[in-house]
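What follows is chain A.
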Amino acid sequence: MFIGVAVIAAVGMLVSAKDTYLKLLNSVALVLLTLSGGWTIRQTFTQGSYQYGQGILYWDALSALLLSVIVIIAVYVILFSLAYMEKEVHEKKLPRTRLKWYYFWIWIFIATMLLVVSTPNLGVMWVGIEGTTLATTLLVGFYRNKKAVEAAWKYLILCTVGISFALLGTMLLFAAAAPHLGQSLIALDWRMLPKVANQLDLNLVRLGVLFTLVGYGAKVGFVPMHAWLPDAHSQAPSPVSALLSAVLLNCALYAILRWYSLTRLTALGPDFMGKILMSFGFLSLALMVGFILMQKDVKRLLAYSSVEHMGILAIGFGLGTKEAVWGASLHLLLHGLTKANLFVIIGSLVQKTGTRQMPRMRGIFKVWPYTGIIMVLGLLGITGTPPFGTFRSELSILAGLYKMDHPLLGFLALLCLTLIFAGFLYHFLQMLFGKPRESYQAGESVSTLVLAAPILVVLVLGLFIPQSLNQALNQVVKVILGGV
Partner candidate 1 sequence: MSGISENWLNLVLLVLLASGLSIVYSSRVEKALNWWTVQTVAVSLLILAQGIYQNELEVIFVGILLLIGKAGVIPILLRRVLKESKTEWVGEIYLKRASSLVVAGGLTIIAYDVTKPLMALPQSGFRNGLAVAIALIFFGLLLMMIRKVAIVQVLGILLIDNGIFLAGFFLTQGMPLLVEMGSMFDILVGIVIIVILSKQMLENYDSLNVDHMRSLKG
Partner candidate 2 sequence: MDELLMILTRLLMGIGHLALILIAAPLLQGFIKKSKAFWQMRQGPSILQPYRDLSKLLKKEELISEHASWLFLLTPRIALAATLMAGLVIPNAWGWAPLSGWGDLFLFGASLGLVRLFLTLSGLEGAGTFGGMGSSRELFLGLLTEPGLLLGLIVLAFITATTSLQGIITGLQSVSPIFIPRLLAIVTLGMVSIAEMGRIPMDNPDTHLELTMIHEGMLLEYSGLSLALLSFSEQIKQLLLILLLAQIVWPSGLISSSVGFLGMFGALCFAGVKVAVLGFFYATVESLFVKRRLFRVPHFLATSTATAVLALVSLWIIRGQI
């Protein structure tokens, strides 16, 4: 249903580009989205699973988790972009007429992501993910300048290639499943597959898993397929970057998780895929240290930290112990919130200062104290410092790492995290203090603090985890580790 909402909204956007109209339509769509989405999520977590239309659409705890991430962040980001894009138009960065295309694509984007998490069919899921690529390409290239086009091109090419690998993998799986489930959609249904998982042909599944992992991995942004990510995230309009970083990556990861939870049941054994995931994760984590330490462009900084966090998630899920997966699921949520918040606040900062180069930003705290405060919160959140929830989740992932008798790896991971922390702290201190430039026009209203909503949630979750959330997470863990 909310997919419908999204699509209709998207088409509706094309009608007119008047400010009031767009605001109205968007808010209506958001309200509907929140209601239907929220309801679905609630149903899912209370009943364990929930379906719609004879199971054409189907949600279990895992998809509900993703669904909630999408809905929350979509609402947050679109509300922000209403103000943001207005300002862009105001500053003659864009003609007003293109505004409707912006919203059109953004809603299509949301729709495709909703499709990804709502379908029980791996094939359709693939279609959805390819759809997200297509929907976002033009958003990435939205400013149509040299850099934007370059970023869009790289994004499109790399992701399409990756995705086609995923398609190949899906086909291989289909070939393996067809003999048992028949030549039909059922053969790719992740509700059915686990039942026959241990009869599937080993070699086909293995090839399939490998291709899919690389394919979706490119979309998630695992090193070394991550190259498109910083470019796209830094060139896209900030709200879009927020969506890409906080939601899209998670959706791709969700696809991988589906495969993961399936592969655990096949004859390949539980940690065949886990090992590969973990090695990707460590690669991402370790290499990002370099990129983050020496970064100049603030949005690229955030993009790289997204790669890093995807790495952490990969480690967490790849470990496949109960608490590691618990932590990873929590981290997925928290990282989404934190990163969205950071991109939003940094986006507004970039808009204010007119540059993305960190060396050119100085003395933010003096000029825009509230922005400064939110930045500090975001910094602490993203680096996993207490009292923020990310500390909790990262700690339990690391604990899992130790449990699996990788104390050395755990130590290295800790070291990388600390170095990344040092890098972030350095950059943010440079930006926040010092002597502001004359060009800044100081002053901002307290209302800026509203933007801090997500990070505050993260903060609260750091202090204590409500029982309901804990149960939800445990359901997710059960889904991932125990099949359906």
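Picked so that all candidates are chains of the complex that A comes from, given by their letters.
Methods note: a residue touches a chain if its C-beta (ideal position, glycine included) is under 8 Å from a C-beta of that chain, and two chains touch if they have at least 3 such contacts; residues count from 1.
Quick caveat: nothing in here was measured; it's all calculated off a predicted structure.
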Inset, instruction - Every candidate listed belongs to the same complex as chain A; state which one touches it: 1 or 2. - result: 1
Legend entry - Residues of chain A that touch candidate 1 when the two form their complex: 121, 123-124, 126-127, 130-131, 134, 137-138, 141, 144-147, 149-154, 156-157, 160-161, 164-165, 167-168, 170-172, 174-175, 178, 183-185, 187-188, 201, 203-204, 206-207, 230-231, 234-235, 291, 294-296, 300
